[in-house]
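As you look at this complex, bear in mind that one protein chain is not there, while each of the others sits in place.
As written, the chains take the letters A and B, and residue 1 is the first residue of each chain.
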Amino acid sequence: MPETNLENITTSTGRPLRHEEVVVNVGPQHPATHGVLRLEVVLDGEIVVDVIPHIGYLHRCFEKHAESMNNYQQVVPYVDRMDYCAAMNMDFGYVLAVEKLLGITVPERVEYIRVIMAELQRIASHLIAAGTYGLDIGAWTPFLYMFRERERILDLFEMTCGARLLYNYMWVGGVSHDLPPGFIDKAKDFCSYFRPKVKEYNDLLSYNDIFIRRTANVGVLPADVAIAYGCSGPVLRGSGVDFDIRRDDPYSIYNRFEWQPQIGRGEMGTTGDCWDRYMVRIREMEQSINIVEQALNQIPDGDVFSAIPKRIRPNPGEVYVRTESARGELGFYIVSDGSGSPYRVKGRSPCFSNLSVIPEISRGCMVADLIAIAGSLDIVLGEVDR
Amino acid sequence: MTFQEISDKLKENFKDSILEVKIVSPADSSVKVTSNNWRDIARFLRDDPSLKFDYLMCLSGVDYGKGVLGTVYNIYSMTHKHRVNIKIEVNSDNPEIPTVSDIWPTANWHEREVYDMFGIKFIGHPDLRRILMPDDWEGHPLRKDYQVAEFYRGIKVQY
Partner (left out) sequence: MENFLRSILDNDFFVYLIIGIIPLFWIIPYALVVIYLERKVSAHMQDRLGPMRTGGWHGWAQTIADMIKLLQKEDIVPAAADKKLHKLAPFIVFIGSYAVYAVIPFSSQYIGSNINLGLLYVVAISSLAVVGILMAGWASNNKWSLLGAMRSVAQIVSYEIPTVLSILVVVMIAGSLNLQDINQMQSGWFWNWFIFKKFPFVFIAFIIYFIASLAETNRTPFDIPEAESELVAGYITEYSGMKFAMFMLSEFVNMFAVSAIAATIFFGGWNSPFGSFMNGPLWGVFWFLTKGMIFVFVQMWLRWTLPRLRVDQLMYVSWKVLTPWAFACIIGVGLWIVL
């Protein structure tokens, strides 16, 4: 047996350990960390004393690649792969940023298609989030029910652009394919099929006594801490902050639809606990269905390819545009030097800031709670590491 | 408040630190400040009642070439719903910028990323280590003059 020096054991950041404390690694390969995330946890029995997240296991140098592309359009597949569970939202954010830099507008039909795709993608992403959250808590069945619904959405996407997960669908100035015939009817069928399913999820999981006991009053994130740490999306709204970029900093045509941002009110425990964040996602799915239905009814005809520029050569300048992706505020900061290839593309990922709040809210909880908290923040490591 | 009003307010309080105010459209306008007074400016931006910039949206590093590095702060106010972009430029030989991670805690990880990718040191940061690259990586990848090391711990990097 190798000799261990029992005198000066510290964590990787140099924090010395007391006598009863143990350092355990959750990850990078772990069934519950939603990707390659390493949480270095200092445990005192079952109580978490400190959590130190280590990221970077999925860093793929997207920003450096983007600088070497010849064309702003070529960056779109890279952007897809940032948050692979909500790729349409990633596309949307990037193309809006480049379009603002160029100063172009897109046809009405393109706007409607983009909103429909983004909202369907939001539902699909929340289905993953809620399903895997149930799996973390130990409920095996809702995961499969939610994936069954997700299959229907992926069928719609496959019908349109041929891909199920990474689409390369939204291009600068338009979209890559027009809606195929039959899409609108199939999407309307999906909307009426999906609404009762949310009730099924609520019966099976959301209002289950054991689930409530595991998630209510756990990982409470106060509103001021959330704002200070730059949290966004359901994490911020779950803490009671009424802020949704689609309404408060509007982009595209979201101001033409009637829908409500959902916020957590502490119904089952404290405002800002895991149950609130989870329930915000479930309720947002219902709101997204509202938006999709309204958009399907209002969508005009037109040519979707007319505004795609032949050459993208923006004037020198910079722009920061943010959109509400499924996980929060997705921002793209693009610097152009006047040539055809981007000078600097920075993706501000929502999960990066959401993840940084974990040490703050999980001190003093138990190991099982730590898993519940990490699941409720809904992180996708592709986005955190880029 | 419009960008013009915000930049005017900054100029009247920090005359010496404001280097340049660039107003463009449709791209973003920005204010360039010096780095030595940055913490006071940041605290003023966050605490002044008419500005109340409490939400740091994004903190990016940029390599402007010719030995100049910079950081860009995109800040938003939840109460007044206005935004501002602040830029700081430093020399790439000894890049140092005061940290704002105690003013906006979200900057903690973002500054670590800028340090990792560009090598800009943030004075006063509680835990400045690499965040995306491995801890013992050499070089700062997003600089324009970055050369990939040939071997990392005995593994050939470019294959």
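Criterion: a contact is a pair of C-beta atoms (placed from the backbone, for glycine too) under 8 Å apart; a residue touches a chain by one contact, two chains touch by 3 or more.
These figures come from a predicted structure and were not determined experimentally.
S.K.: The chain left out touches which of the shown chains?
M.R.: The chain that is not shown touches these displayed chains: A.
S.K.: Sort through A:Arg15, A:Arg164, A:His177 or A:Arg213 and give me the one touching the missing partner chain.
M.R.: A:Arg213
S.K.: Of A:Ile137, A:Val172 or A:Val235, which residue touches the hidden chain?
M.R.: Spelled out, the listed residue whose C-beta touches the missing chain is A:Ile137.
S.K.: Where does subunit A touch the missing chain, residue by residue?
M.R.: The list for subunit A reads 1, 22, 24, 30-32, 46, 134-141, 144-145, 148, 204-205, 208, 210-211, 213-214, 366-369, 371.
We adopt the following convention: only the chains that are shown with their structure count from here on.
S.K.: How far is the middle of subunit A from the middle of subunit B, if each middle is the mean of its Cα atoms, in Å?
M.R.: It comes to 24 Å between the two C-alpha centres.
S.K.: Subunit B touches which residues of subunit A in the complex?
M.R.: Touch list, subunit A to subunit B: 13, 55-56, 59, 61, 63-64, 100-101, 103, 227-230, 241, 243, 248-249, 314-315, 317-320, 322, 329, 331, 333, 335, 344, 346, 348, 352-353, 355-356, 385-386.
S.K.: Can you list the residues on subunit B that touch subunit A in the complex?
M.R.: Residue list for subunit B touching subunit A: 24, 26-28, 30, 54-58, 60, 62-63, 72, 74, 78, 81, 85, 104-106, 108-110, 117, 127, 129-134, 141-142.
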